[in-house]
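Complex shown without one protein chain; remaining protein chains in place.
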Amino acid sequence: MSENSADANVIPFMIDDEAGEDAGEGSSAARLSFNEAARMAEALVFASAEPVSERALAARLPEGVDVRATMLELQQIYSSRGVNLVRVADSWAFRTAGDLAFLMSRDAVQQKKLSRAAMEVLAIIAYHQPVTRAEIEEIRGVETSKGTLDTLLETDWVRMRGRRRTPGRPVTYGTTDKFLDHFALEEIRDLPGMEELKGAGLLSARMPSNFAIPLPPSDLDLLTDDEDPLTDVDLEELGLLTPRALDD
Amino acid sequence: MSENSADANVIPFMIDDEAGEDAGEGSSAARLSFNEAARMAEALVFASAEPVSERALAARLPEGVDVRATMLELQQIYSSRGVNLVRVADSWAFRTAGDLAFLMSRDAVQQKKLSRAAMEVLAIIAYHQPVTRAEIEEIRGVETSKGTLDTLLETDWVRMRGRRRTPGRPVTYGTTDKFLDHFALEEIRDLPGMEELKGAGLLSARMPSNFAIPLPPSDLDLLTDDEDPLTDVDLEELGLLTPRALDD
Partner (left out) sequence: MAEASDSRAPKAAPMDRLWADNDESRGVSEPALLIDIAGFEGPLDLLLHLARNQKVDLSRISILALAEQYLTFVDSARAVRLELAADYLVMAAWLAFLKSKLLIPKQADDEGESGEELAAVLQFRLKRLEAMRDAAARLVNRNRLGRDVFARGMPELVVVEKRNEYSASLYDLLTAYAIQRQRRAITNVRIAQRGVWSLKQARDILTRLVGEFKEWTALDQFLISYLTTPEERATAIASSFAATLELVREGHLEVRQQDAFSPLYLRSRTPAEKLPEGAS
């Protein structure tokens, strides 16, 4: 089965030649069932959320299997691989080989989940952009904490677009390309509309007749008529731009 | 290291004798580093419960490693073991061997069962993707009940893909990599019967022109040999049942 040259390239799993030959000849029914027991033990230990005791293994494996011997052999087989079988008291578990531990620690980025409030604000920004903080609050009916918006800006899914040309010149928020990328949307208009939300069962079929979902602008980079661009001065005011020695 | 007789007893991990010998002799520096890459890949994929993408592997393995080739070889090596290396789209994962299901099922967490309707919709989405809700309904000849698509979206087997470039720009649905992983498929092409269905024209929205038109029986009032007449008694039995809960 393994005449492809590939096999020669990858670590041969601790089998030396004599062993291989012995295996080739001595295939008795007993050996076959022994192999099967080893496969079973392997799968059980792999899938378990905690080390598996030999007693538990014995209960699952065919009658008469010498669990300890089987596990010791499996341990031997895995000893040179990227994953080792380790014994903890009377239980067994797979662990990354010690010399490869560096691989594991490298990406310990903790994935965080957005709070429900943040998800709501994000969704409103996506659908209603360009939208000001006051408008977000009006839609949600609750005040939005500064922290929520900060978190969203930190995700890089939300950006400040400009300023609304109304008294107070409030900042308008919108989504970024990273947002589209993360949610696998080609364009912002791919967000489902009211009919589709209803069709997918996400929105009740009986919404009041005056209920509507806005269609986001087709080009997110263009400012709308009532938006002014954000200037550097604005950004400094907002504390987002560290004063720089060199400007470009 | 392995003179203990035990080795002869345990499955030799797909290595036949020549391969073993080749491996024994030809150890060049290149091969060693190749082995090392394989160990690393093994460790990374083994350590993760989720499939690991080839991109992520490439980022962590030494420069110049052919990730796909390495993984294919590892896959070969693991193919006879209790734990198999499987491909899910462009990602790789270790999964317990399918033939050991009988052993593992005892551990199965009771999963939420999908209704027959939901499974049917899932199949239609899988085989016809990208597909709109109207198209799903046309195939089934019935409105999709509220919550069916919602449930499928929630399982993360189905996603909104984009919009169809037709009037109304309806949202299209498709399956996710989680779907492939769950149903042990390498890619959508591997869906059971995909080619036959395509060949028979059964995956098209419209009736293909080569679809056979049934010939009307010569005497329309005669039942064919394999038809039984409907009798009044039969009809009385119809439709008189207690409404039954459609479970799961």
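Residue numbering begins at 1 within each chain, and the chains themselves are lettered A and B in the order written.
The working rule: contacts are C-beta pairs under 8 Å (C-beta built on N, C-alpha and C of every residue); 3 or more make two chains touch, one makes a residue touch a chain.
Being a predicted model, the structure only gives us computed values, none of them experimental.
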item	value
Of A:Glu120, A:Glu135, A:Glu195 or A:Asp234, the residue in touch with the unshown chain	A:Glu120
Chain not shown, touching residues in chain A	43, 46-50, 93-96, 104, 107-114, 116, 119-120, 122-124, 126-127, 139-141, 154-155, 157, 182-185, 191-192, 197, 200, 202-204, 206-208, 211, 213
Positions on chain B contacted by the hidden chain, ascending	44, 46-50, 52-53, 55-56, 60, 93-98, 101, 104-105, 107-109, 111, 113, 116-117, 119-120, 122-124, 126-127, 134, 137-143, 153-154, 156, 159-160, 167, 181-185, 191-193, 197, 200-202, 207, 211-217, 220, 223-224, 226-228, 230-231, 233-241, 243-248
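Simple rule for what comes next: only the chains that are shown with their structure count from here on.
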item	value
Averaged-CA centre spacing for the pair chain B and chain A, given as whole angstrom	21
In the complex, chain B residues that touch chain A	1-2, 4, 6-17, 19-24, 26, 31, 34-35, 38-44, 46-47, 60, 69-70, 72-74, 76-77, 80-83, 94, 96-97, 100, 103-104, 107, 133, 144, 146-151, 153, 159-160, 162-163, 169-171
